[in-house]
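Rest of the complex left out; these chains stay put.
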Amino acid sequence: MALHPDRLFPIESDARLIARRLFDAVERLPIISPHGHTDPSWYAKDEAFPDPASLFVKPDHYIFRMLYSQGIQLEDLGVPRQDGGPVETDGRKIWRLFAKHFYLFRGTPSRLWFQHALETVFGIEERLTEKNADALYDKIAGRLADPSMRPRALYKQFGIEAISTTDAATDDLAAHDAILKSGWDGRVVPAYRPDAVIDASRPDFRSNVESFTALAGTKLDYQGYLEAHRIRRAYFKKRGATSSDHGHPNARTANLSASEASALFERVLKNASVADADLFRAQMLTEMARMSTEDGLVMQIHPGSFRNHNASVFERFGMDKGADIPRSTGYVEELKPLLDAFGNDSRLTLILFTLDETSYSRELAPLAGHYPALRLGPAWWFHDSPEGMRRFRELTTETAGFYNTVGFNDDTRAYLSIPARHDMARRVDCSYLARLVADHRLDEDEAHEIAHDLAYRLAKQAYKL
Amino acid sequence: MALHPDRLFPIESDARLIARRLFDAVERLPIISPHGHTDPSWYAKDEAFPDPASLFVKPDHYIFRMLYSQGIQLEDLGVPRQDGGPVETDGRKIWRLFAKHFYLFRGTPSRLWFQHALETVFGIEERLTEKNADALYDKIAGRLADPSMRPRALYKQFGIEAISTTDAATDDLAAHDAILKSGWDGRVVPAYRPDAVIDASRPDFRSNVESFTALAGTKLDYQGYLEAHRIRRAYFKKRGATSSDHGHPNARTANLSASEASALFERVLKNASVADADLFRAQMLTEMARMSTEDGLVMQIHPGSFRNHNASVFERFGMDKGADIPRSTGYVEELKPLLDAFGNDSRLTLILFTLDETSYSRELAPLAGHYPALRLGPAWWFHDSPEGMRRFRELTTETAGFYNTVGFNDDTRAYLSIPARHDMARRVDCSYLARLVADHRLDEDEAHEIAHDLAYRLAKQAYKL
């Protein structure tokens, strides 16, 4: 199916006309991508992408989780094993397997993102099938060598104005440095993601902290540890970072006294109990907020995922293999210590995400509709989808309005899906607005302003990009 | 924007026509307002309202919470400080600030309520902007002196048939007495809200209970305390009260033996632990239900709000400043003790509210669709909004039907928003019904009956007004 110009618009005719007008004015706005997981070395090295399977299947956990759920082995999709054992290396075979099971993605956003990339990047309007798998493989493979398919050219083609990667606190940001030195005018900034030196439940926590303080040149005590954060944040900031990001199992925060916190640090450094690890993560969110009031980095919290739920997949293939499962996530009592300390502080911008949609109307919109420091991130991960985005707006707008949200971010490591995802978000937001205009809750001139804000201005402003 | 006659109606053309017909028949029905927070002295004294800011901004926590969330100081909105320190007193300045940020309310019910009041009460069809702020201020201010703008005249203009205030158990109800004595034919009744003498977690609990038993002339022991409730309920009932109301942090109930309850009372009177305070509130819900079976007061429970979440706003400005945040609220195990005692008792009507929409289909509709004593209150607080009301119907009707709900109540202290809120509720309910008719789940003659029931009859009947 060729991409329909009215895709994702309201199916009611009046609202569809309004949505068209709104979308028409924002469709080509530059892309602000303030949070994602593309590889900075792509932009630094600007090399051609390898084969279609390496582009579309192997690195996309949305794709291979679905295939795996229907009995296809990860080995057969070329997903690398932890033990280095043999997996499929023939891109064409992997592609055929994907094509054969492409029907599984019906009704999912992956289907729409894929189709968008196929058509807008490769000019392919056909639906992928077992029959045309080889032909499409050849067509894509043939195009990949073209200079216009290099990361920097795509950056321009996609209309990206700024993009943030997500980087470990101990990362040397060499790729970012290389980009800066290269004189290329794309804007690729890092984000400070210190989970590995904050989550004391990890087996490698102590060694991570040791490397971290060594890198920063600080002592291995609590004050030195905090100082190391300050030093590394400054290091990130110098390379363009405007934000930190925190992926915790829950949204708990704490605000211990200096001596309690210091004692806690000593305990978790030795041998962290589950409770202490949780408390330490909680304490560190508040410390990060405190540092944000000092250095101005925007703070993001992405809580509530049970990571690596599938023990045998984790053992065999490692992290991020599509087995992260959301769980019930509370924010009201959890965020109170941090909010008591910094919730009214105009220097802090704290952007909250959730995988638990029950918190949208019950907790997040009421919190963001009151605390000056809080903003709501867009529908995230499994909810970064047409229905998910619609629910986000329906469940948050009436209490938090539009201006306590921060527009859209794509949160992806699938480069080609970036324009597809922004296209989807703009369409869904314009459709939501069109319905408000169609039933006379909003005037159309206002809807135009909001559409522009959601597509461009709010992300730029909230993330200081 | 002038109010559109089709506002909030379905945007599908067939359903819109049906909604028009349904709404046309209920639009002008009298307003039953069985639960709210208007000030009874308004009706007693019947004085003119002061300036526009005092009418629309200062007292409306929906308005100033949103402004505060975007960095506007409460002082600049004229919200009184606890310490009596200086705040803005110039109504015009406050109004300008509101006008400048009026765009923040796009997509919120506040926007629609405000617009409705502006147009229906003041004849203003323009949208408030920074530019027209002064002109609208003058127009409203000029009208406020008019006799037709006094509370009693508005009561008539709004088509109110009966309205309930909400009053502390120790309130002397002097304003209600004054209204009754005045011979005015409006019906303003009190509701018994004893939270201050039931919630032992309050610092002033003991002194509240002392005043309470002193007022009732009973002993300061558990029997005397219960007797004081009976006496005060009778006092309220004599002044027209038909209901009690209970705003607890959760929906927990208990049914202790007399001796356990008495011992618990003695403990919480001295120094209440968190657990004991919770248990005492739980016990008292069951006692209130018991008294309802005796005196016929309809019982309401409004649970699940974390009150005064923002410590510094609470310290500076006190209660009810837009920082009450809902939290996850369970009903199944929580209500069982009360329901085991009185759930099948035909003398009890217990109206349940929630701020946790997840309970609509999972717990509340199944409970209300079974227990004879239970009814569901309308979508509450943050959910008293077009999408919120739609979700309420979509999530409760299939299990509890329409007749285990009690129509609409406005729950507001913003007098001018009362007709706006009932207008909104009637439109949303008619739209929901119109869709059921349009896809042939319901006949239109039935929808007409239900629309009338939801707009008028069910509230009147359930609240015995």
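Order as written gives the chain letters A and B; numbering starts at 1 within each chain.
Convention: a residue touches a chain if its C-beta (ideal position, glycine included) is under 8 Å from a C-beta of that chain, and two chains touch if they have at least 3 such contacts.
Only a predicted model underlies this, so the values are computations on that prediction, with no experimental measurement involved.
Number of identical chains making up the complete complex in this structure, 2 of which are shown: 3.
Definition applied: only the chains that are shown with their structure count from here on.
For the pair chain A and chain B, the CA-based superposition corresponds to a rotation of 120 degrees in steps of 5.
The distance from the centre of chain A to the centre of chain B, with each centre set as the mean of the Cα atoms, comes to 40 Å.
Against chain A, the residues of chain B that register as touching in their complex are 1, 3-4, 6-12, 65-66, 68-71, 103-109, 111-112, 127, 306, 309-313, 322-328, 355-358, 382-383, 385-388. Across the interface of their complex, chain B is touched by residues 10, 12, 14-15, 330, 332-333, 336, 339-340, 343-344, 346, 358, 361-363, 365-372, 374, 394-395, 397-404, 435-436, 438-443, 446, 449-450 of chain A.
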